[in-house]
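As you look at this complex, bear in mind that one protein chain is not there, while each of the others sits in place.
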Amino acid sequence: MSAAPAVALPDARWRPAEVAFWLAAVAAIFVFPGHLVLGSQVLITGLFALSLDLILGYAGIVSLGHAAMFGAGAYTAGLLAKHGWGEPLSGLLAAAAVGAVIAWATSFIAVRGEDLTRLMVTLGIGLMLYEAANQAASVTGGVDGLSDMAVRDLLGLFPFDLAGRTAYVYSLAVLFAVFLVCRRIVRSPFGLSLRGIRDGARRMPAIGSPVRRRLIAVYTVAGAIAGVAGALLAQTTQFVGLEVLGFSRSADLLIMLVLGGAGWLYGGLVGAALFMIAQSQLSSINPVYWQFWLGLLLVAMVFAARGGVVGAAAAARERLLRRAAR
Amino acid sequence: MNLVKTIAAVAALLFAQGARAEGTIKVGLVAEFSGPFAGYGKQIHNGIKAYMKQHGDTVAGKKVELVLKDTTGPSPEIAKRLAQDLITHDKVDFIAGFGLTPNALAVAPLATQAKTPMIIMNAASSIITTKSPYVARFSMTLPQVTEPIALWGAKNGVKRVFTIVSDYAPGLDAENAFVKSFSSQGGEVVGSVRVPLRNPDFAPFVQRAKDAKPDAVFIFVPAGEQGIAFVKAFTERGLRQAGIKLIGPGDVVDDDVLEAMGDPTLGIITTHHYSAAHDSPENAAFRKAYAEANGEGTRPNFMAVAGYDGIAAIYEVAKKLDGKIDADRAMEVIKGLKLNSPRGPIRIDPETRDIVQTVYVRRVERVKGGLYNVEFDKFPDVKDPGKPAN
Partner (left out) sequence: MFASLPGVLFDGVAYGSLLFLMSIGLSVTMGLMRFINLAHGAFAMLGGYVCVVGMARLGVPFLLMLPLAFIAAAAAGAVLERTLYRRLYRRSPLDQVLFSLGLTLMSVAGATYVWGSGQQPVHLPGFLLGQVRVLGVDVGVYRLFLVALVGAITAALVLLVRRTRFGARIRASVDDAQASAGLGINVTRVFSVTFTLGSGLAGLGGALAIDVLGLDPTFPLKYLVYFLLVVVVGGAGSIAGTLAASLLLGVFDVSGKYYVPAVGAFVIYGLMLVLLLLFPGGLRRGAR
């Protein structure tokens, strides 16, 4: 960097903790070869959570219907693969486009109004899309789901194997690529303006920042990313079930993001990992207990641990640094 | 007998390979054990437990081990992941269960990829068995149990029918099967509605049926909760007083919830492949073993009997192959397999690997012991009419 910028943009260097995180994700391929199927689903959910983080953690929009874009992306990739176009990467791009279009189209009602209105609108859109997919059963397979997807080998070289290794590497690569893009976005002036909107939308026009346009833009980008996540799930499982558009997918995602900590980019990834691993372990013991303890954890978090896991870790780090500086 | 077992055990030890624990036959049970469909997995598992109580847990010198996995509901991606775990980790010899069609459809390609026989113990859509040559079904298909009620109705004075089905693939299957069959017998379908799957209130739909003045209302809703809500609406709107019959496949008067539904169910005529009141020595033995394995007073339903027959088939395969489970040979044994099930005689069609069984016409009556579906007519040897014509 040459001259110091007039406004201090957030530091773009990679912290050691970040590097460790990504190295660990790669190491998992060798350390946990028997759990790569769960691993790839964790990564995909992490990507989905990342897209919610953009609109919730950085722009402050509380959405209970984010699964709409996720499901749309999944069905796009699914339908393409089913009807002859099985190439995975182009399927991702198509899904991103569809997710972006749906997000953009709904952004006009989703970003205006107060929090409760936005909540209802996002919820309503999600539910409507679910019903639409159910109705269009001849196309989507309805409740039985979309099967017979002929997904071709990745890059023409790597078939999707039973142990899930190709799926894991594929998901990790896509997640990392999208993550880099998001990291760039939030550290840019655009990203800063989003945080300004989140913290005090009424004041933003006073400094000339077009609030609605920014929100629509970030909502659209988040929609595209959610679409990619959905497509990944469809391609790696070779199946699209109706619940990709369901309310519990949106609600669980919100919980995961908050658990990990919204507004840090890593919060969604950490939250997704913790949530899904805990769920697969605990619900095999007793699913009722899982639900109860999850609810209790949420209540406790609201009162005690603001900022989720990543937020708490960052706060702890601050305290340590301050103590070291004395 | 002892000598054979000893030789088998020694041979097993000598040929021990890798992580697969010789001496056990592992069966992965993938079903719903929690959430709104928790009753499905529970009944299937209970049926299996009844069989194992009756016949012991070893066959061909090996112990049969069940590995349970909970899909929590219609969640194909979870089902697929669980099946993958069962195949790669637990190295199961069979995957079984499947209370819901979407879960079965997601796992079917795995059966082919991993060459593992897949035993369907409930899911009822016709297409499932076409998805892999390693799939065999021991439950029923909706068209199979629906067509007979159309035939029965047409022969017994039901000329005008209003159909109400849940708006999802099995519901549409049932509607198509009924309408096709009933119309071909000269009957008239005076109206049809498809009710949203998560429907809180049946009243407007039942009202509409009443206004059309049919002889009977044909109903299909998923077994359990919706049946209760529907029968309540049907009674409340006075359709019974107006002389309108209620007919359909047996899901609406599922044995699992029949007692709880109470007297409003009296007189409902349905066709299904199993009634807990079926009068046969096999069923009496089944019900006894079921009560011993699961508690006095518990009643099996059609899902339990499918679990029972499914595990019986696995035992047969194990016996015929002397404990060495090879997928292709297992499927050969299953194709054409005949069993004397508690429901009646069943066999597996060698061409489709689907079940061929007797479908009974029954009426809900109060007999000593409670409310039951009492059989009074039957259609023997019914194949699944829902398969695409070759």
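Labels for the chains are A and B, by order of writing; each one numbers its residues from 1.
Assume a residue touches a chain if its C-beta (ideal position, glycine included) is under 8 Å from a C-beta of that chain, and two chains touch if they have at least 3 such contacts.
Every value quoted in this text rests on a predicted model; they were computed, and no experiment measured them.
The chain not shown here is touched by just one of B:89, B:155 or B:208, and that residue is B:208. The missing chain, though absent from the display, is touched by one residue of A:149, A:258 or A:273; that residue is A:258. Checked against the full complex, the candidates A:29, A:93, A:109 or A:185 give a single residue touching the omitted chain, namely A:109. Along chain A, the points of touch with the absent chain fall at residues 56, 62, 64, 109, 112-113, 115-117, 119-121, 123-125, 127-128, 131-132, 135, 247, 251, 254-255, 258, 262, 288-289, 291-292, 294-299, 301-303. Listed by residue number, the positions of chain B touching the unshown chain are 34-36, 38-39, 193-196, 198, 200-201, 203-205, 207-208, 211, 224-225, 228-229, 232, 236-238, 257, 260-262.
Heads up, the rule we're going with is that only the chains that are shown with their structure count from here on.
Between chain A and chain B the centroid-to-centroid distance comes to 38 Å (mean Cα coordinates, whole Å).
Across the interface of their complex, chain B is touched by residues 34, 37-38, 41, 131, 134-135, 137, 141-145, 147, 162-164, 233, 237-239, 241-243, 283-284, 287-288 of chain A. Across the interface of their complex, chain A is touched by residues 33-35, 69-70, 72, 74-77, 80-81, 84-85, 87-89, 101-102, 105-106, 108-110, 113-114, 125, 131, 167-170, 172, 196-197 of chain B.
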